[in-house]
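With one protein chain withheld, the remaining protein chains of the complex are depicted in position.
Now for chain A:
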Amino acid sequence: MQAPAPAPEEDSKAGVKSPEFITIKVVDQEERRPVRHTIRTTDKLQVVMDRYYSEAPEVTYGTGSFYFDDIRLKGDKTPAQLKMEDGDIIDYFAPQIGG
């Protein structure tokens, strides 16, 4: 999984033309099981989200929110748009309800 990481860095130094691969980690707040996923920086983040839902059976598909720091993620955005780098962490937050 970590293997392609050095290559994109070289790419980014050379130029940004070719799509680079980065590995993104998705964690929940209980830090039960981080889900790693490697995608192209031009791929949509929906891929990562779907991967997370598939690996976390206790989470209902489509619920909760994904945040990159304080930025809420939408499935149609790409890592490049968010200037994400290899090894960056995405937070999954379960829905909060309260009275």
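Keep this in mind: a contact is a pair of C-beta atoms (placed from the backbone, for glycine too) under 8 Å apart; a residue touches a chain by one contact, two chains touch by 3 or more; residues count from 1.
The rule is short, and it goes like this: contacts and distances are computed from a predicted model.
Novice: Tell me the UniProt protein name of the chain this structure doesn't show, selecting from "EKC/KEOPS complex subunit GON7", "Ubiquitin-like protease family profile domain-containing protein", "Ribonuclease H2, subunit C" or "Exoribonuclease phosphorolytic domain-containing protein".
Specialist: In UniProt, the chain excluded from the picture bears the name "Ubiquitin-like protease family profile domain-containing protein".
Novice: Any idea which of A:Ile24, A:Ala56 or A:Leu73 touches the chain not displayed?
Specialist: Only one listed residue reaches the unshown chain, and that is A:Leu73.
Novice: Pick out the residues on chain A that sit against the missing chain.
Specialist: 29-31, 62, 65, 67, 69-74, 77, 91, 93, 95-99
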